[in-house]
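Here the complex is missing a single protein chain, while all its other protein chains stay put.
Note that the chains take the letters A, B and C in the order they are written out, and that residue 1 is the start of every chain.
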Amino acid sequence: MAEPLETTIRSPLAGWTPHPLTGIRLAELPFRTQVNLRLPAKGPAADAVGLELGVPLPVEPGTTAGSGELSVLWLGPDEWLVVGSPGADLAARLAARRGAGVSVVDTSALRTTVLVAGPRARDLLAHGCALDLHPTRFPTGRCAQTLLAHAQIVLVAVDDGTSGAEPAYHLLVRSSFANYLADWLEDAAVEYR
Amino acid sequence: MSGDGLRHATEGRIDRGTVLRFRFDGTAYSGHPGDTLASALLANGVRRIGTSVRLGRPRGVMSAGSEEPTGVVQLEAPFPDPMRPATMVELHDGLVASSLSGRGRLADRPDPARYDAVHAHCDMLVVGAGPAGLAAASLAVRSGARVILADERPEVGGASPDTEGDDWFDRAGARVLTRTTVFGYYDDNYLVAVERRTDHLGAAAPGNLARERIWRIRAGQVVLATGAHERPIAFAGNDLPGVMLADSARTYLHRYGVLVGRRAVVFTINDSGYRVVADLAAAGVEIAALVDPREATGGTVGGQVGGRYGGHVVVAAHGDDAHGHDVLSTVDIEPVGGGPTVRVDADALLVSGGWSPVLHLYSQSGGRLRYDEVVGAFLPDGCRQAVTVAGAARGLTSTTACLVDGVDAARQALTALGITPVDWSPPSVGAGAEGPPPATAAPGGVPDLRFVPAEDYSTHFVDFQRDVTVADVLRATGAGLRSVEHVKRYTTAGTAHDQGKTSGLLTSAVVGQALDAGIAELGHTTFRPPYTPVSFAALAGRDRGQLYDPVRVTAIHDWHVRHGARFEDVGQWRRSWYYPAEGEGLAEAVRRECVAARTGVAFMDASTLGKIEVQGPDAGRFLDRLYTNVMSTLAVGAIRYGVMCGLDGMVFDDGTVARLAPDRFLLTTTTGNAGPVLDWMEEWLQTEWPDLAAWCTSVTDQWATVAVVGPRSRDVLARLAPGLAVDAATFPFMTWRDTVVAGLPARVCRISFSGELAYEVNVAWWHGLALWEAVYEAGAPYGITPYGTETMHVLRAEKGYPIVGQDTDGTVTPQDLGMAWVVSKKKADFIGKRSFARSDTARPDRKHLVGLLPEDPTLLLPEGVHVVDPACLAGGRLPEPPVPMLGHVTSSYRSAALDRTFALALVAGGRDRIGDRLYAPLDDGRLVPVTVAGPVLYDPEGARRDG
Amino acid sequence: MTEDLPEHPDFLWRNPEPKRHYDVVIVGGGGHGLATAYYLARNHGITNVAVLERGWLAGGNMARNTTIIRSNYLWEASAGIYEHALKLWEGLAEDLDYPILFSQRGVLNLAHSQQDVREGARRVHANRLSGVDAHWLDPGQVKEVCPIVNISPDVRYPVLGATYQPRAGIAKHDYVAWGFARAADALGVDLIQHCEVTGIDVHDGRVTGLRTTRGPIGAGKVALSAAGHSSVLARMVGLDLPVQSHPLQALVSELLEPVHPTVVMSNAVHVYVSQAHKGELVMGAGIDAYNSYSQRGALRVIERQMSAALELFPVFARAHVLRTWGGIVDVTPDASAIVGLTPIDGLYVNCGWGTGGFKATPGVGWCYAHTVAHDEPHPLNAPFRLDRFSTGALIDEHGAAAVAH
């Protein structure tokens, strides 16, 4: 009676159709592969993981490193989140590095990703995010664990691949908070309808 | 006085071409865009706009700004809004307002407006867009800084009507927030402002815009260019409508084109009153008298003045019979030190008692204030935070000086920020706009005049809104009070809507005179946020309704909703409480759900339990220190129940620990404690045991968990997981297996919180709903029944399993719960162990968790009810209080399996009372006999867990 | 309900110079210190007493609290002393001959979850056996007591019921403090303001006097009653108190026509609100997390409180905050006070009242005076001994430690 995987998978914000807004795009980017890594920032383990990923682990707080679909977010002095496209085999590859002082946990379903992009993206986020997101302070490639209103998020300034000049952010939010986050964003965005 | 001719033909920045209709106290009036309610009322000749709270005296408008002490009104439409200074209410079409007697009125319906908040960051925040603020902001913008400029008025330019031509200020370069009051200055240059965004639009306000917005501003540097408030002088009848602060008459003229009267007396102790005389005279107002206590009055006076009274003071203002004594009609003038009284007819008495720098925000920031004898007011005297005060806020009076000072302040602030200031100064203003020098710098040498000496001080008002007079202040000092804070409390001066903006120094001066102390010595009362009143709704913002706090839901939540579940809040989680069928209440539904679990199969969404993965070579050692029992000996593939205590030995959390690999463990926590437990683990790892190689990762939201419970649960699982050997021998109790369930990768744990055969199936969050629906479908032949938290509570209570937080309250040890077996005797130490040996914690007669069986098996004991010893009863009744209590009922249910009611209770020495009869006093006065039992009432042998 | 406040009397107290020696010196001229002085003089005839205050009398937490008075605490020890206080409150205006405006308008403690409901029911049952008037109200009954409470089930944390103590209420804090001060002064107690204690003299394990900014003052006994500053004072004699000082904020609105007839408290969402005699809404917020003596807290605490308040009272939306302020609450590990003897002879301590200090004022003054006069605790404050932090016999008023499964 098991059904194929594709039809049974359901993201936390499945069915969310954001209200059209002026200068802001909202969307869920579901099912992205995410692996939580814990290991000492320097040493052979870090080197090995960097080789496996093809990018060295970023050691500067609040930065990301990446190549192609893969990005590695600095979460803490010994903690990273490796993010890849849906279905990537990152967890299995990294699991091989587990042990001997490396913790590897598949957290792909732990958080979903919400895209907030557009010329007014920063204005919208400023309703609930206390960070200074001015491009001189939080340029593309920065990440931060912070609060948006009452939800913890991982915030990433990304190059959305659109015109390039347009601000775009990924908000990684815990699955159980996703509905709250979406409701909150929609409510904050009433101003921009 | 009728309003005819009070509107000047050309002055003011109002739109005469547009007429706005409004009502005040039931009468229709008109005004123009650019008016405030106060200016429009004055233009219409309305002088009395309220009644004082204590003495019932008439009150009018006294100022033109937010310091307004008297002209406070109730707005009725578009929405009731209490206690609004008419000077700050921008006129719009359809405005309805009414007069007040010191108390406002709340609406009896919900406020439909939206409110919001934003965070903002800047290099420099400039508060106040008068000359100093504009100049500061301008230099900062030109120097490349990120600047926010905020001002409470609708336009930049400041309070002074002199600042014409500020076109050198580049609005686009800064974030200019008008109608925005910076009301609080907190630690680390965090300032909070409220922007009034739609009130001035009236009915045209777009519904999707927040009416008010809170700005949370973190500034690198702050320049406070907050200006100065003119001070009143206390004399008899100084509260009468028609008595106003002198410079506000210029504001009404130049900004609103309104004449505050036709025949005015100006009473000033400083030269700023002279420009009032000049401007009003030029506008056609008859200046009946200019009164100045200084002998030789400084400067020339442009315009005709009826009488110049150097060396004189105003001793009294009076109304007359014709106007019901509601408004000013005559002014009594006497020489300083006494002499013949001159009575002058006037409909406006314009008073200037000097200027007080506005240092509320500065003081809030932690800035010190010092009293300056020359200025006659407090000035800034140093602050730890990155703040500079500029312009009138530090006692400067001329526009030129303020402009220059603004530039200086900005230069200083920019340098501190590491930004090089450009070389720029504002175009200098004309000499004609020079403001006055400080009061005592002028010839005459009259000391600061705060109140005019008299025999009777009962109408010398100090605080106009609280009806506090000089007499009241003197009564306070006479009672033995020596502190201005005490005087404030004795008299209530300074506690009203305006928080003493105009009355503070006056109060201190009277106290000083009475105690023969200087104002410097007395100090000032504390300035507290907000600078001006802020609506509750603005502060509440959008954290309303369901957005007040996140509602956390599981992957299966929508199914629960669709199937009619009732929910309960557990922490932030919304959990299914029970699933009533048609016509069922809680009791019936729970009974049906319990029966299903005990006799067939039932399932529940257990996804909310906290889950933490611990990895690392020292993970086992780490868990041994956290849990009361040993975890390091757990075999891979096995699961163990564990309890965590606080350092005080009290139960903090419980859950299961599964060993996934030699160096990998998966912990579960209670629903509400997932965060605190993870924090607790990190705290110990990072601060005490950094040598342990172990890492904790929260995975609560990674997994969806479905508990399949009941004798037929094995059948259901077998259908869903054909690859899994589900028999008890191959898959024993307290073990786990990774497998495929319903085609989904799953981890199945054989644990049970009900005593029944049970499986907890964990899949990735995004498969949760699919799993649940598959279980529902596979279980259908067995009548599978969804159940919620209430049934879970009944099932576990029948087995005597405690719920942390319900059967414990932070004062209960594992031993109290009868779980000494979970406390290791072998481990040298673990968190909480030492506390078990304390004398009170080791007492044998502590409260124990026991079962209670009401002797009437149909009687459900209310949870929370207490039990008493029969020995304390007298004649079958309770003694007089305090009645000794043995303990209380923590959980109480009707049990289908036991066919009776039962309860769990924490009872002093409970385990030694098993079989005893105790009494529970109920709400209705009944004393109900109950029998103490062991906590495990159902299947004490544990025969059912393997099905 | 709104009314003009009664006038204060024409005379309050003398402002004497400190004498060289007193039988008892009370350190701290707040409500507790003044009440202790009064009961020392009235109940025990000890009048050679000074109250030393480093600022102005009753200028600390007494001037900063939200004036709620109730006795419906969970544990017998707490209910005992607070109920004793409440009984004294009921006769205090007459006793002090001062209009303290004790208004027994009742207090509702709201429940917002099943866990709150259980906790509330437990407290009601315990209170009744302790002799405290206590009732459990369902949401409809809550609405009858306070018609402006929103009992809609559609809010984030709906009102599921409330405990109700009808005898509880509010009083006017300055009037209370000044009533005690005037009465103590009249009985001969010296109230000495602007006198900061800089040292405590101890010889052979016994206290002998104090050093102050107004010179040395000899003392037969010293009773510390300085709330959050008690730990600073105790450190002068090497005594460490398990007390931490935190900011606690409160606020007041403008005067409003009567809308709120009772007192509503909600621990779950940190809202404590009443409408004072003149018509202003008085609200308390939650405690700021960090230690501080700064008498200022973060606005976010107030913002959060406002959100919660408007959920419960939608009609408050357009009320305005006139003034916020911060007090310093001294909090113990079990959220109960410390009142009693210390290891030093003749030195007594009264602190750690957290948010409960105002309501306890007459009760603790009564019991602390007894403790000082007899050198042994009154039965009602005996459980509040300092050594409970060694034995583990805490009086844990935190309530439930965790959320249920």
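Keep this in mind: a residue touches a chain if its C-beta (ideal position, glycine included) is under 8 Å from a C-beta of that chain, and two chains touch if they have at least 3 such contacts.
The definition used in the following text is that contacts and distances are computed from a predicted model.
Here one chain is missing from view; checked against "Pyruvate ferredoxin oxidoreductase alpha subunit", "ABC transporter permease", "Sarcosine oxidase subunit delta" or "Phosphonate transport system ATP-binding protein", UniProt names that protein "Sarcosine oxidase subunit delta". In the whole complex the chain that is left out makes contact with A, B, C. The chain omitted from view is touched by exactly one of C:Gln141, C:Gln244 or C:Asn267, namely C:Gln244. Among B:Asp187, B:Asp332, B:Glu777 or B:Asp916, the one in contact with the hidden chain is B:Asp187.
In the complete complex, the residue from B:Glu682, B:Asp856 or B:Asp923 that touches the missing chain is B:Glu682.
Screening A:Leu51, A:Ala96 or A:Leu147 for touch with the missing chain picks out A:Leu147.
Touching the missing chain, out of C:Leu12, C:Leu52 or C:Ala298, is residue C:Ala298. Across B:Arg114, B:Lys833 or B:Arg846, the single residue that touches the chain missing here is B:Lys833. Interface residues of chain A facing the missing partner chain: 61-62, 75-77, 79, 130-131, 144-147, 152.
Residues of chain C that touch the chain left out of the display are 228-229, 231-232, 240-245, 289-294, 296, 298-300, 332-333, 387, 389-392. Touching residues on chain B toward the chain that is not drawn are 186-190, 216, 218, 366, 384, 647-648, 679, 682-683, 686-688, 690, 828-829, 833-835, 837-839.
Just so we're on the same page, only the chains that are shown with their structure count from here on.
A separation of 48 Å divides the Cα centre of chain A from that of chain C. Residue positions of chain C with contacts to 2 or more other chains are absent. Among the residues of chain B, those in touch with two or more other chains are 117, 543, 546-547, 549, 551.
Interface residues of chain C, counted against chain B in their complex, comprise 2, 4-5, 8-15, 55-57, 59, 63, 76, 79-80, 112-115, 118-126, 128-131, 136, 154-157, 174, 193, 253-257, 259, 279, 296, 298-299, 302-304, 306-311, 314-325, 388, 390-394, 396, 398-405.
Chain B meets chain A in the complex at residues 114, 116-121, 146, 208-210, 216, 218, 542-543, 546-547, 549-555, 573, 608, 613, 615-617, 663-664, 693, 695, 697-703, 719-720, 740, 742-744, 764-770, 774, 777-778.
Residues of chain B that touch chain C in their complex: 53-54, 79-83, 102-111, 113, 117, 184, 186-187, 190, 192, 214, 475-476, 478-483, 485-486, 489-490, 492, 495-497, 499, 526, 528-530, 533-537, 539-541, 543-549, 551, 568-571, 609, 648-653, 670-673, 676, 753, 789, 792-793, 796, 803-806, 808-811, 835, 838-841, 862-866, 868, 878, 880-883, 885, 888, 890, 921, 923.
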